[in-house]
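Take this structure first; my questions come after.
Just one protein chain is left out here, and the rest sit where they should.
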Amino acid sequence: MQYIHETRMKVRDYECDIQGIVNNANYQHYLEHARHEFLRSRGLSFTQMHREGIDPVVAAITMRFKTPLKGMDEFLVKTAVTHEGIRYIFHQDIYRASDMKLSVQAQVDIVCLTDGKLTDSHILDPLI
Amino acid sequence: MQYIHETRMKVRDYECDIQGIVNNANYQHYLEHARHEFLRSRGLSFTQMHREGIDPVVAAITMRFKTPLKGMDEFLVKTAVTHEGIRYIFHQDIYRASDMKLSVQAQVDIVCLTDGKLTDSHILDPLI
Amino acid sequence: MQYIHETRMKVRDYECDIQGIVNNANYQHYLEHARHEFLRSRGLSFTQMHREGIDPVVAAITMRFKTPLKGMDEFLVKTAVTHEGIRYIFHQDIYRASDMKLSVQAQVDIVCLTDGKLTDSHILDPLI
Partner (left out) sequence: MQYIHETRMKVRDYECDIQGIVNNANYQHYLEHARHEFLRSRGLSFTQMHREGIDPVVAAITMRFKTPLKGMDEFLVKTAVTHEGIRYIFHQDIYRASDMKLSVQAQVDIVCLTDGKLTDSHILDPLI
């Protein structure tokens, strides 16, 4: 498994909670933003896919929290993708930029819906 | 000026920042939610208004921060509405429930757009 | 496995994204808020635990997204807890109140840190 996309971001202070570290739900936001940047970098558009009748949706997500990020920390979201059955599996890891320490390890399962029904689509193959 | 609607809410811990108090932007969320509850209580629906070609939008907001709320604090959002020119002015004040101390004092100016253009609509008159 | 706590909440419109459904990261917020309500209902306080030198933290989370919630939907977060090894496992499921349809199925692994190190604590046993 090899990362094929990377997005650099920076923690904003309002994303931190009372403990001074990023609130866990915000990592999910970071992962989503990184996927959208990835899709865009490959010329894929949700609007266009929707027009073709296919909607990719998140079916499941697993996140392991390793090292918490703090306000103004810069970090990298690195992404790899595999296709298993009807699922596209996004392997997304977040690294703190200052020392490349692993912060969050995630797996995001995406499935495609055609008219709301699960479908065996290859529409995301350009990502692989 | 008299309050004509009231919504009771509770601070969720993730809405607080590193200082242990509600992040200022979240008060804007509270105000919006209270307005939507208000509209709904009067039978007004954004979807329906949109179908009639009229979209109410926030043109401006002013907030004065008095007493910060903390995690799990309960609070009330009290609302009054006036109509001045083409603007509906929502006067929304947030009170901490435990002692009714004023937390935030806000004025939200709403204007109506028809096909994206300012219009002298009375669609929100049921609120007054 | 049996639910031993339940929190009722309501989707706020600002929690929905462009598709008109709750953005996935917000379900993580809902789960966190429900856990905090649960702890509080059992007399457990983060501040107090921290003073005793023990900090419970989320080590991992898995969420399966079943039925999306929409603006103003009411829902229940139901929680069960088990203790396996040094982990407390929170089984948290979100149900749409109108028809009790399963919206999100989650497992949240909590571990306890003493001075930043993993510890075999029983501080959350009052939850079981």
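The chains carry the letters A, B and C, assigned in the order they are written, with residues numbered from 1 in each.
As a convention for this text, a contact is a pair of C-beta atoms (placed from the backbone, for glycine too) under 8 Å apart; a residue touches a chain by one contact, two chains touch by 3 or more.
Not measured: the values here are computed from a predicted model.
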{"item": "Option touching the unshown chain, where B:A25, B:M100 or B:L118 are the choices", "value": "B:A25"}
{"item": "Contact partner of the left-out chain, one of C:D17, C:E52, C:E74 or C:D125", "value": "C:D17"}
{"item": "Contact partner of the left-out chain, one of A:D13, A:E52, A:E74 or A:D125", "value": "A:D13"}
{"item": "Chain A residues touching the omitted chain (full complex)", "value": "12-14, 29, 32-33, 36, 40, 71-72"}
{"item": "Residues of chain C (touch criterion as defined above) contacting the omitted chain", "value": "13-14, 16-20, 23, 25, 71"}
{"item": "Contact set of chain B toward the excluded chain (per top definition)", "value": "23-26, 28-29, 32, 57-65"}
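Basically, only the chains that are shown with their structure count from here on.
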{"item": "Whole-Å gap between the CA centroids of chain A and chain C", "value": "22"}
{"item": "Intercentroid distance (Cα basis), chain C paired with chain B, Å", "value": "29"}
{"item": "For chain A, residues contacting two or more additional chains", "value": "23, 25"}
